Structures are given as structure tokens and as C-alpha cells.
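Everything below concerns the one structure shown next.
A single protein chain has been omitted from the complex, and every remaining protein chain is retained in its original position.
All chains are identified by letter, namely A and B, in their written order; residue positions are counted from 1 within each chain.
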Amino acid sequence: MKLTTKQLTLCALLTAMALALSYLENLFPLSLAIPIPGVKLGLANIVTVFALYALGAGEALLILLARCLLGALFAGNMNALIFSLLGGLSALGTMALLSQGRGLSVYGVSVGGAAAHNCGQIAAAVWTLGSGAPLYYLPVLLAVSLLTGGLTGLASACLFRGLGHTGLMNRGKADGHG
Amino acid sequence: MMRRLLLCVLPALLLLSGCAAPVDPDEARESIQVIAMDTAMLITTYGERSPAAAYACEDVIRDLEKQLSRTDPDSAVSRLNAAGTLELGELDEELIPILSAAEAYRRETDGAFDITIAPVVAAWGFAGGEEYRVPGEAELQELLERVDGSAVRVEDRTVTLGPGQAIDLGGIAKGYAAGKLTQIFNEYEVPRALAELGGNVLAWGDRPDGTPWRVGVQDPAHPDDRNALVGVLELVDSFAVTSGSYQRYFQQDGKTYHHIIDPATGRPADSGLTSVTVVAGSGAGGAMCDAYSTALFVMGEEKALDFWRSQQGGALFSLVLVTEDGRVVVADKTGQFNFVPEEGSGYTYETVS
Partner (left out) sequence: MKPFPRLRPTAWDGLVVLCVAALALGIAFFQWRGGTQEGLTAVVSVDGREVDRFPLEELIAAPRAYEHNGYTLEVCAALRGEVSSLDHVKSDGEMGLRVARSDCPTQDCVHTGTITRSGQSIVCLPARVIIRLEGGAADPGNVDAVTG
């Protein structure tokens, strides 16, 4: 994959934003609104959605990997890497597939991604614990992902509307050689 | 992140716990936990009358403890030890069968099991409540002179000890209690039950799935790891009792001193064994298994196997010996149970007949 300087800059910027969003949502835990500890908004998913449309699946993957690695490094907890990677990769894979469907809006893509993210995290929990116990949480997490996916979808839609005039949405290529 | 995710599991279980499958009426069972006789006891009974049976078990154990406790100053044993003689009251009736059983086992084992070892055990600090210490040779010799189970006299309802003697029923009381439980299980028509009385296991009937109870034998090399076993006994209607040097010990000046005192030397038995497990049918008596496991540990491998071969009636009990040099010796003529070696335990397994 060859990246133009502009694309590279955009990737770096988006990685930084994803990290910042992950940090931000820790400051305002959703668990205060929904009395289930551990429920997350998944704000970093907005970045993945955006990267997917604006740059493409390959670039979105790069950003995701960088975000997960750096996030784990900052937290000093490499154990968390398995969780964020499995969750993030499932989400990205699902959203890349869903975004091919012409009839789907960012809302459907976001919801699918949020659900896949939770499935991936549960899979990581089952794997590291060697116990099927976390599976019992999957239905609840899936239900919550409808809500969080809808919210990140809304945020993404607003983002696309706001950035529509910049030309970023044309995969950075329209004026990439100018 | 992992922690946070794990946090998620809590509400899920709360939400879903209301959906648990209903209890099968055939699986009616009661589990009770009792702390008595210096150990934790766990009794699980099955069947329609399982709750009543379980609580009857607790009553029997509490009643026995009241009579046999070493630490309770009002127990029959404490009063006997303090006064040297005791006229048994109505509530002390268990003492007579226990004392006569103890005397029988002492004679059979040539003194390797002896309840009058109590003063020596106390000198080492194994009687509880006191600091562990290594007694001097002169002190041990002086105390050893008092050790002689044959001097304990039971006449009518009066028990008399020899001069300076004291008794400790710790090596037989739990097994005796396990034996009493079989009476309750019969009385309450308990089809199956499992009782663990601090290392004394009574496997009554079989498991609910119709297979034998699986009773692990602790690996003496890893006493702190509950998953470390030398093997598994598959038992139906049987007692299994283990005595091991790992169960209680202290270290001083780089040497390890364990709690199984050889009545011949007054010192921790140095027999080359690390644990002895005695298995017998539930009709044989838990007290016998309990006393034999201690006595055979004192005897060591060769004498223990000789004793096992000489048992009358062909096959009363079976043995699983674990040696210091990493062998597990299984001696069984009964064919009533199966011993499954633990893979990867590092022991070599031998069967003798």
C-alpha cells in the first residue's frame, strides 16, 4: 500500500484522535447512565468509520493497529492488547463488509461494527480466561451495542456532513496529485 | 481494559441468573460444612431425607467433639487427662468403644499406633496452642517412659491412665466419626453421600451419574496445590484416609520436623514415606483406616506392606504409599476400587500383591 504524504498525515492525525477519544470516553463513563459497569460508547469507532470511507479498509487497519498498540503501551497493560485488537479487528472487518452494501447508511455500518466489537472482546475474554463464563454477557452487550452503535453512527453522520465540502471524502485523491 | 470487561460479567450473571434451569428433584441434596475436631468437615448427602441426614451428621460430630476434644477443658478426654482417672457420665459413652478400638489397633500394629503418645506430641508443640520446638533427648526419654497404651484400663465405667499418662485421640477420632456417619446414612436411607472429615473421606454409594466417587490423593510434594494429586481413587461404599508428613510440620535450623511421632523413638517418624492412604469398605470401620494410616506411616514401606499382607480375612484394606524417593506403591487385593495414576505427576507407579 502506497500512501501519499497527505494520506499518511491523515492516518497519523486519525490515530491521535482515536487515542484521544478512547481517553476521553474514560473520563465520562457510560456506566453512569446505564447501570452496567464496563459498558463503553466506543467513540474510537467513529475514527474507524471515517477512515473506512475517507481512506479505505487498508488505511483503517493501519490506524486501528497503531491505536491498539499505542493504547496498550500508554496504559502499560499489554494484556489489554488482546482485547482491543480482537474487538477492533472484528469491528473493522464487519464494517468493511457492510460498507460495501449500497443500501446501508453509516448507522447500519456503525451498529454492525459495535456488535462485532463486543463479540471480539467477549471472544478475547473467553480465550484468556479459558472459561465460557463471559459468554453470558454477550446478549446484554449486543443489546447495548444497538444503542452505542446508533450514537457513533449519528456522530459519524454529523462528521461527514460537516466535512463534506473539504474533499476529504474522495479518499484524499481528488486533489492528491495537485 | 480487561478488568473493565471482566466487570461486565457481573450484571450479566445477575440478569441471567433468573433463567437458571430448574433443579431436578432426583438430585435433592444437602451440603453442610462443619468446623470440628481441629479441621474442616464437609458432608454432602443425597436423597429425599438429605437435609435431615446432614444435620443429624452435624449433631453426631458435635457430640463426639464434646467428648473427645483435646482443647475443650470440659471434654471427657480433657477431664481424664487432668485427673488420670474418670468415671464416665452418661454423655461420655463414646469413650469406651473408642478406647477399646484404640487398644486393639495398638496391639495389631505392635505399638506403632498409640494414643498415650500425647505427652510427647505436646512436647513437640503439635498438640496445638503452643510453639513448635525440638525437645531435648533427656526430656524425650523421660516422656517416652510414660508411653504405653496397655496401661490404660477400662473397668466397668471407670477409665484409669497410667502414672503421668495422657491420651490424644486425634489419630482415630475423625475416622471414628466417619464410621458413625454410616449409621446415620443407613438410618435415613441415604442412597449416596460424600463426607470429608479433614482428610478422612467416606464415599457412600456412588455418584449421582452412577459412576464411582472420585477421590484424589494429595501429592505430598505440593501440599499447597489442591490440584496436585498423585492419583485418583475411584470408590464406592468405602473409607479412604491419608496420613502424611506434609500435613503439619515446622522447620528449625534447616531441618523439617513433622507431626507423626514414632512411639518407639519419640521423634517424627523417619520411615522413607511421605504419605500413607488406607482404603477399606464402608463396613470395615473408619476408625481402623484412621489408626492404620498413622501406624503404617510410622512403620515405613516394608513393614507396612508386610502388615498389609498379613491382614486376616484376605482383604480388609488396601494401601497407597507415597515414598520420599518418588514412588507410588499401590497394594490392593480387594479389587473393590480403582486407582488412576495422575499423568505428569512425576511419580513412578508400582503395584504389589
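Structural remarks
What we mean here is this: contacts are C-beta pairs under 8 Å (C-beta built on N, C-alpha and C of every residue); 3 or more make two chains touch, one makes a residue touch a chain.
Keep in mind it's a predicted model, so treat the numbers as computed, not measured.
In the full complex, the chain left out of view touches A, B. Among B:D225, B:D306 or B:E350, only B:D225 touches the chain left out of the display.
For the chain missing from the display, the contacting residue among B:V241, B:I261 or B:A291 is B:V241, taking the whole complex into account.
Which of B:V201, B:I260, B:M288 or B:L316 touches the hidden chain is settled by the complete complex: it is B:V201.
Touch with the chain omitted from the figure is made, among B:P51, B:G164, B:G216 or B:P341, by B:G216. On the side of chain B, the interface with the absent chain consists of residues 3, 6-7, 9-10, 13, 16-17, 19-21, 31-35, 38-40, 42, 58, 194, 196, 199-201, 203, 207, 209, 211, 213-218, 220, 223-227, 229, 232-233, 240-242, 244, 246-247, 275, 277, using the contact rule stated above.
Where chain A meets the missing chain, the touching residues are 37, 53, 56, 76-79, 98-99, 101-109, 111-112, 115, 128-133, 135-136, 138-140, 142-143, 145-146, 149, 156-157, 160-161, 164, 169-171, 173.
Methods note: only the chains that are shown with their structure count from here on.
In this assembly, the C-alpha centroid of chain A lies 59 Å from the C-alpha centroid of chain B.
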